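Structure record follows, encoded as structure tokens.
Heads up, this is only part of the complex; the chains shown haven't been moved.
Going in written order, the chains are labelled A and B, and every chain counts its residues from 1.
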């Protein structure tokens, strides 16, 4: 496409994307390999540009080196993006690529190109936030319904129950080039205290008004397009929603999540903590599910290990083991309180023995906590969690 | 900004842009030099990544090399772009940079970073076309009025004369992140023949309807934001407007420009063409301006030299000398007819002795003409121009 004019390129890009859509998974993998190899920079150019830079490393010699090194694949993808509706197609193309990479990891360099471009294209500055409610177009609501995986919805009535009452809010980010496709969305309940269980939020009767709410609970955050993996929106969305809610409802004082703990059961079973193995086995037996006394007996142990899990369990690189914890603590939130049992749905039992946790977004603390977390891995804890740790 | 979280970055970006706005020109130049030098990649990293690539030049070793070579300046600019309204501010920052470069060309590497990012951000896929008319918000119309430099407007009445009649059209590209700022716009007159003079188009009474028009005349194309220099929109805009007009008014058969020839007077004066010097002097005298006979006498010579100018005068790299010609011929248009005198405004007299030219956009020929132009510099000529050349 290099030789042809801008507008002609647009037509060629359209045809190329249409042709791509006809390929099966195997052909797509072949296509990806072809692009990876066929649109590589010329090693001779790179070597020459490097030699010049090496002789005199300066801003002036860097420009030609950068130009020599930048993969022509990126230019190709930018040109494909001129076709009408191309952006969403390219996002979905990368989802195909991620799937193909599971079989053929050597495609990763092409993924790096996608990731690099998408970070530019889906820059926060280009996103717009929108409230989602019962007057949102049905086509968007249907997407929301399908994309909700944290606490899946059972249909339109369930969606309406979460969207429509006065004490509920949905917000989503949209990008102008991907139209009515939500990129990420968050579900919020407005309450009068910090909830410990998800079921009442999903099913209980609502209050008629939101004015007396003191607490905004972020109880589900969903990324939607697999092809945007690694492009981070969540932090911006939470911050923006906090700002909008604070402006709309001055009585709101507390901004908190009610979050799953998807890595808890696996960590417990791993026996990494010496006291975990027995508890893991007991929880697996499941007697506590139907026996209130048994649950009451286990509760202090679960809380204690949960507290250790969130504050002590780390990956090799020192990050929190729990992926949701990584996200919220990285945003500057504090681990506020462990809640057990907080979610009795099948998935939550399997992944976390029903454990949930609140992360607190305290606007005045976010920045300092975030910095401490980034600098030396310090995890901010709330009073309830600290009390458990101190037991 | 590297260590801090996404949302905190947004606040820092906002403060940084606010602080930048307070700087004077000298301080801005200092700021640019600081960024150019302070956000450079580490030569040691580059050398190490190059060594690995050099040993095994592959897609896999290219990724780390690319990451090492990519100037942190680009990451910085992307982060600044997370602030509300940042995109336009960054575009204007680059306009400042271009001004500073005139004094200090060593700032060019930073400009390369801006150019690289803007090519991505202002991708055609993100632009939307809009018709501009008398129901457009006044704030946008005012910008249009100020940005029109090809045939400047004298005020609101003049604007209205160009916008509002049934046989006139304005179209502009907008980008979602720069709001109501037109990036480029084109002015169109719907006529029944190919015009040779600009004055009647700017001032003559209009026809009541557009249905019987056979010809769409693109008589003014204006880029607006200096900071977007080098990001090309014009070709896309013309193609899109041709498509929209053809769909709206099936009677339209001819799509043509009425364009200035801004380099003609200088070329003539340069004496590059042996017959030019005398003519240049005669035209400079200006007797023809008030003497119809004199003008008639000069006309054949002007036309002959104009034809040679458009088809023969080249830059060192072989491109047409005339910048407007480069644009339209590069888009695949044909040089249709030279018109003298076509524009008696001061600027047009000074730059082109009043010469104008029509470029013809013939949809069926555009692609082939564009390719021939790119491949070997072939300039497509229309019958009237060919006739002059053959005289």
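Following the convention adopted for this analysis, a residue touches a chain if its C-beta (ideal position, glycine included) is under 8 Å from a C-beta of that chain, and two chains touch if they have at least 3 such contacts.
Values in this document were obtained by computation on a predicted structure and should not be read as measured data.
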> Total copy count of the complex, if 2 are in place?
Replying inline: 4
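Going forward, only the chains that are shown with their structure count from here on.
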> Counting in whole Å, what is the centre-to-centre distance of chain A and chain B, each centre being its mean C-alpha position?
Replying inline: 41
>> Quick check on the complex: what are the chain B residues that touch chain A?
In response: 3-8, 10, 36-37, 40-41, 43, 46-47, 50, 53-54, 57, 59-60, 62-63, 65-66, 69-71, 78, 81-84, 86-87, 106, 108-110, 112, 117, 119-121, 123-126, 128, 176-177, 232, 235-236, 238-239, 330-332, 366-367, 370-371, 374-375
